[in-house]
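A single structure is presented below for examination.
The other protein chains are all here in position, but one chain of the complex has been omitted.
Here the chain labels run A and B in written order, and each chain numbers its own residues starting at 1.
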Amino acid sequence: MTEQGVGASLRRKEDARFLHGRGRYVGDIAPRGLLEVAFLRSPVAHARLTGIGKPEGAEERVFAAADLPEIGPIRANSALPGFRASDQPALATGKLRHVGEPIAACLAASRAEAEDLAAACRLDYEPLPAVADMLTARAPGTPLIHEHWPDNAFLETRRDEDLSDLDAVAAAKVVRRLRTARQSMAPLEGRGVLAEWDPRLEQLILTSSTQMPHVTKTGLAECLGLDEGQVRVIAPDVGGGFGYKGILLPEELVCAALAIRLGRPVRWLEDRLESLTAHANCREHHYIVTAWADAGGRLLGAEVDATVDAGAYSCYPFSACLEAAQIGSIFPGPYTLPRFRYRTVSACTNKPPILPYRGVARTGVCYAMETTLDALARKLGLSAEAVRLANLVPPEAMPYRNLVGKVFDSGDYPEAVRRAVAAVDVPRIRARQAAGECVGFGLSVFCEQGAHGTSVYHGWGIPFVPGYEQAQARFTPDGVLELRTGVHSHGQGLETTLAQVAHEVLGVDPARVRLVHGDTALTPYSTGTWGSRAMVMAGGAVAEACRLLGERAIAIGAALLQAEPGTATLRNGAVQAGEASISLDQIARTWFRHPQNLPRDVDKGGLEVTAGYRPDPDTGTHSYACHAVTVRIETETGLVTIEDYVVVEDGGRLVNPMIVDGQVLGGTAQGIGTALYEEMPFDAEGQPLAGTLADYLLPGATEVPSIRIDHMETPSPWTRFGQKGIGESGAIGPPAAIINAINDALAPLGAEVTDLPATPARLLAAIEAAR
Amino acid sequence: MKPAAFDYARPADWPAALALLAGGARPMAGGQSLGPMLNLRLAQPERVADLRHLPGYAGVEVQGEAIRIGAGTTHAAIEDGAVPGRLGAILAGVARRIAYRPVRNRGTIGGSLAHADPAADWVAVLPAFPGHAVALGPYGERRIPLARFVTGVFETALAPGELLRAIELPVLPETARWSHWKFCRKPGEFSKATACLLALPDAPPRLVLAALDTAPLVIEDATGLDPAALVTSISDPWRRRLALTALRRVLEGAA
């Protein structure tokens, strides 16, 4: 490792612009002649739309579905057997299927005036009974959300295995009913779209706060009937993603169609009310878990019946079933579960369509598995640690293939647990409990599949399958190294970490490396930044492009130095042969400005390389972690205070430990929100009840403790530097560990919390119920 | 969301402010509650009358045994010690826990009280004091006991056309005992239960229970109070429990 290469906690190159308020987000861009859009949105969860009355005199500034027939529906099907397709109209046609569904676009010179127009529209509809509860969505007699379906479910998946003998042989059996809340991902910057038509290139230029500009481009072209050459998508600075911006938006389609139609720039900026009420779209799971164990805590088998509230439509590109169907494949977690049976349902309801949020289904699955393991531990009189150690995949079994075919690449899972427990004074917590204090200690262990590629995704049959990740590396005439990637950086620090990768390979000073990203016209195609994949995939691609670029530079440099073939090497940003040396800057200058000095057999591709990369196997890296939490509960009010939070994390080789810590800390803060604070309640009519951040509580500086992180660094054998995807990890473990700690504290009262978030009201209700 | 269109007026003196009010304008003090309501279009006034620049609207004056706090005095000023003595220390402690500092820099004691959000801090705390709200109407000033100022959820004893001009509180002896407890899961969150208790020498302890779905409950003499009897009308079990806890804490904690 050098001071700036892979493994260095290099400060971020991108910081300066943000610290001076010079970030450039979509809301900062306002071309001349801009028209702002306010959407008229559905006030009800389920209804037949019978008419839209446009304000008198403003008919040509209000656009409903019938006015924009050029927009085709969004279709995100899955090839999984039994999946039911739902066409999502960009603007409602015929039916309204969730509160906040866009009905018409209202255009004006300012957003305020556009909102005036929306407020002046008249809406005629016949209300239908709302399907607001995923557990009763399929009951006979329930109104159908998509009327050509037999019932309200996108998909059901099963794995059948007869577990009926386990009752007789198990030392303990537990059954738990568990529920996680619907959340809003709530990046601080909402979504936003600016659409322009370039008449010279005959090209739509869509600037969007998106994590996946290339996928958005493909989706736009498909739905608008354009060829992809007619679409350019730009993702400028993006104020947080977390999955919220990994989607093709109805609003993007509408703004694009309007810009093409009107020949004027059109912009929509989502506000917080829209974000909270129209787009609360993640995490809502329900589980019934049955687990059997022997007296030593060894799992004998598990049965899971899981339902996910997938909302009203199937979102592009991830589809409505990714979350629920994944539960079957990831429930066994980091354990050597021997027998397993499951059923998962992607329920269709009158709520906003579900999107994968940081950790995707793992946060719910980890919560279900880990609280169930603690219930087993309590029943068997074993410690939480002992039950984990009895079941974790041992290091000597790596790489390990589990019973549903997941392959874990490397690591010492039990060691993570041992380290986490050793970092906490558990005997002191037990002593405080014995003295009557309501305190508790909880663990969670999980692994996170990241950067899973073609071999995993082709089976889903959803609108995209990640293939080879490409990167371009090229020198400018003055020797600056330009990297171009299709992944997008929106907080992950890729402008820095990919420069570190380039430095590692070429020795170029990271200050002389520029990352170009977030523009489909300038970067190679990529599925984008999602699934903890950027550092593995783009890191590998940048390394390969730089390696090839280095070979070309060496060839030129060797010729200029008149060195024997094969004797020149690249070191510290220069080509060296014996005592002689020539800098990459000089080599670049020669290629671009003094080509007369180039050798005759020079590679005519020059100092510009596009390289592709995919790990082999590409089933994904598995980072893993153990979270260990100490909580204190005020039994009079139900208030939970996190006294201590330890994360032992193994992300393989860390390209930039400071940035990895930032990912773990930020993810954990979000997980604390999932565990204790964040909930978008819906009433029986499907109305969302939290319209501001005073009602939808996000964790602040007083709610997130100073988290202690301990790193293990077991390289992945399959990736370029041994790095593993780790971006989502922090958000997976907190609900399980925190609720386990709460239930440990409540155990003397005989009380147990099962529903997230563990609000004071829910805690007090659990305590009351145990009385 | 952006507000519906409204007109803005900045009266230079009190008669002008009263005249604007008579014309239907919505008075605005610091605007920290009205601002979000305008943005959400929950409030759609035709005209807003900005009171901040009225003479004497902000500021604290000691007048013998009384302390007069201009309605436009900000929470931050009170937090930073604008009110002298024992009373000032008590009020500073309350002010520090209102919303967040950038909100406290604009939000005012009078604006908050007149807005009468049942969960608001001054709404909960001020009725504990034997003092008055000073209202100004076309006829002149009148004094409304603080215990009777807030009459319901977002309802006050101000008559149409009246403005809240100041709050008059007694100078407190250093021996005054004070206890205040509110339940928020995070700083700045609206309280889910608030109670406070003021015990002056040679006077019965005064207690307020607030953050209810009614006006605050004021008990002029809390001697021998049975907290459980006071909360029976709260239907939600958690809120009932919190209110009970609030009462118990302040009864135990007055020091």
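By our rule, a contact is a pair of C-beta atoms (placed from the backbone, for glycine too) under 8 Å apart; a residue touches a chain by one contact, two chains touch by 3 or more.
To be clear about the criterion, contacts and distances are computed from a predicted model.
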Listed names "DMSO reductase anchor subunit", "Carbon-monoxide dehydrogenase small subunit", "Transport permease protein" or "Sigma-70 family RNA polymerase sigma factor", with the criterion being the UniProt name of the chain not displayed: "Carbon-monoxide dehydrogenase small subunit"
Residue of B:D7, B:E61 or B:E252 in touch with the missing chain, whole complex considered: B:D7
Selected residue (touches chain absent from view) among B:G59, B:G137, B:P170 or B:P187: B:P187
Residue among A:A66, A:L201, A:L693 or A:A769 that touches the chain left out of view: A:L693
Sole residue of A:Q670, A:N740 or A:T759 that reaches the chain not shown, by the stated touch rule: A:Q670
In subunit B, positions touching the absent partner: 1-10, 28, 31-32, 35-36, 38-40, 48, 50, 52, 76, 99-103, 105-106, 186-188
Residues belonging to subunit A that touch the chain removed from view: 11-12, 14-25, 27-28, 30, 110, 112, 186-189, 237-242, 271-272, 490-493, 658-659, 661-662, 665-670, 692-694, 698, 700-702, 704, 706-707, 730
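Quick note on the criterion: only the chains that are shown with their structure count from here on.
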Approximate Å spacing (C-alpha centroids) for the pair subunit A, subunit B: 44
In the complex, subunit A residues that touch subunit B: 110-112, 115-116, 119, 271, 273, 636-639, 677, 691-692, 694, 697, 699-700, 702-703, 759-761, 764-765, 768
List of subunit B residues in touch with subunit A within their complex: 1-5, 36, 40-41, 183, 185-190, 237-238, 241-242, 245
